[in-house]
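With one protein chain held back, the other chains of the complex are shown just where they sit.
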Amino acid sequence: MVEDMSNATISKTTGGSRQSDSVVRVNLSSDSQSNSGKPQNEMIMQSVDLQVHYGDFLAVRDVNLTIHKGEITALIGPSGCGKSTIIRCFNRMNDLIPTAKVGGKVFYKGIDLYGPEANAGEVRRRIGMVFQKPNPFPKSIYDNVAFGPRVNGKPTKAETDELVESSLKRAALWEEVKDRLKQSAFSLSGGQQQRLCIARALAVNPDVLLMDEPCSALDPIATARIEDLMAEIKSEYPIVIVTHNMQQAARVSDRTAFFNTEIGANATRPTGVLVEYDTTRKIFANPSDTRTEQYISGRMG
Amino acid sequence: MIVATSGVLVTTGVVVALVRPTFDFFRAVSVTEFLGTTAWFPLYEPPDFGVWPLVIGTFSVMLVAVIIAVPGGLAIAFYLNQYASDRVRRNLKPILEILAGVPTVVFGFFAINFVGPNIAAKIWVFSDVGFYSALSAGITVGLMILPMMTTLAEDAMAAVPRALIEGSYALGATKRETCTGVIFPAALSGIIAAGVIAMSRAIGETTIVLLAAGSTANFSFDIGQPMQTMSSFIGFAGLGDQPTGSTGYQTIFAVGSLLFVITFLLNMLSRRIVSKFREVYE
Partner (left out) sequence: MSSVVSAQPVATDLHDTTSRSRKNLDKLFLGGLWIFTLLAIITLVTLVGTTLLKGYSRLNLSLITNFPSPFPEDAGIQAAIFGSIWVVVTSGLVSLFIAMGTAIYLEEFADQGSRFNKLITINIQTLAGVPSIVFGILGLAFVARGWLGWGFTVGTASAVLTMMVLPVMIVSAREALKAVPSSLREGAYALGATRWQTIVKQVVPSAIPGIATGSILGVSRALGESAPLILLGALAYVSSNPAGFDSDYTVLPLVILKYTQEAQEEFQAVGAAAIIVLLVLLIALNMIAIVIRDKSRKSW
């Protein structure tokens, strides 16, 4: 099956064509069934041959993705296939792990995140992250949201007040907390805490929002609220979300990347690979790779 | 079983040991004189029993020690926690452990032979510093408790959930901002408890102070002067043989009671702080 590569870019790997079944398919061409005629959204981030080693262990390899404005991109797959590892490459959080080595490239608006021109702090400000378990600081609600702006600049009290209010509004939390901004963040419920963390991330005005299984610690109602929130803000903040919940991926995302594990020739532990990356409709309705199909039907059938 | 109760016995023993002679002491010496006057010459003829010089001496030495040990311990702990590479950590920790294991009498020697003449005398501009000074003792005590404070502070910092720290970096904060803005507040109860323990240790230190601060119970706030603390007085009195039952003998117990009460209260305080302000991350 030859793929049309018109709009996507693929790395220049080890020469030769890559036609085997285990190869990444990045099919984002305009004549795919779901996207007929519609122009592509502008690409904002791209990974090229991204791979991560923890010491000698190759955790995930050959990840070629593109992230587009106005969209939600979901990373799905079984445990241990490297989805979290990959998303953490997008804001250089893997720098914090001494044994982690990132290979390949990640581009943000054309600039290599790991290149000499990029500063890690600035990267993280532009590319925000929300974590699996809500992790508010032991401070007041106000101070949590204000933390990012305060370290990244010297806003006046008025500016901070404004930022806090607008961020909380964007995270759909303002109405619930506006009368108790000075209370501890821990007085909020789990779902509220997670929206607080979203507000906190939005307060520094990022260009992309990364979410690593943001709803896995929440009950279904809180989850639904966050999914609604995501749909609301995606036009302003493109989102990349890692999720174990396939229904969620199918519900909220515009594109989906399916990861799987495989054991390499000389390896003892499975390495994650990107198997298929396409529009969500295609992945779920008519996946190109059998492995994708097995995973989807196994989990949803 | 019998053997296990001996642990309990000791604490009660301390209290019992102190109570009776203290009682006797206060029959001979009025509480007003003890707490109200400011001359401490209990072993002279005629004796004076105003305890304030000892209290001021104790807190002067403690203050100097804490000024060195608490920021120092925090600094080294931050360094180990967020900045140091594995290689540095592997070399630095043994150094701290060794320093922690040095007997106090060796620190006393260090105070007299190095800290006193080279440091205390040189940096104290407010008065002439002689051979003995509270400053010299305070600096040395501070250096002695530095490793302990570092370890306790580091334990408190290590208990901060990693998710919080990652959350901070994910917002673009620098290491410094993460340390001061997130780790410090999150570890605060443990850090305060550590500080209180350091204070308590400094208050109770005997040998270093005995060697470095002299045996003059000066009623003065000038730390360049020799001073006597509650602990060093007890040591001093013990060196000279006091006949059992004499007022001199009982003075040891009276001052000892005061010392025990102060450190006991501090330790209780430290435990209250930990349990009351312990951050709950759930």
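The first chain written gets the first letter, and so on, giving A and B; residue counts start at 1 in each chain.
The working rule: a residue touches a chain if its C-beta (ideal position, glycine included) is under 8 Å from a C-beta of that chain, and two chains touch if they have at least 3 such contacts.
This structure is a prediction, so every number in the text was calculated from the model and none was measured.
Visitor: Looking beyond the chains shown, say which of B:Leu35, B:Ile67 or B:Val105 touches the absent one.
Guide: B:Val105
Visitor: If the hidden chain were put back, which of A:Ala118, A:Ala172 or A:Ala224 would touch it?
Guide: A:Ala118
Visitor: Of the residues B:Val29, B:Leu96 or B:Met227, which one touches the chain left out of the display?
Guide: Reading the full complex, the residue touching the unseen chain is B:Leu96.
Visitor: Kindly note down the residues of chain B that lie in touch with the hidden chain.
Guide: Residues 1, 3-4, 6-8, 10-11, 13-14, 17-18, 21, 71-72, 75-76, 78-79, 83, 92, 95-96, 98-99, 101-110, 112-114, 143, 146-147, 150, 174-176, 179-180, 197, 200-201, 203-207, 210-211, 231, 234-235, 238-239, 241, 244, 252-253, 256, 259-260, 263-264, 266-267 of chain B touch the chain that is not shown.
Here, only the chains that are shown with their structure count from here on.
Visitor: How many Å are there between the centre of chain A and the centre of chain B, using C-alpha atoms for each centre?
Guide: Comparing mean C-alpha positions, chain B is 51 Å from chain A.
Visitor: Residue numbers of chain A touching chain B in their complex, please.
Guide: It comes out as residues 91, 93, 96, 98, 121-122, 124-125, 128-129, 131, 133, 135-139, 147-148, 151-152, 186, 197, 200-201, 204.
Visitor: Which stretch or stretches of chain B touch chain A in the complex?
Guide: Touch residues, chain B against chain A: 86, 161, 163-164, 166-174, 177, 181-182, 185-186, 279-281.
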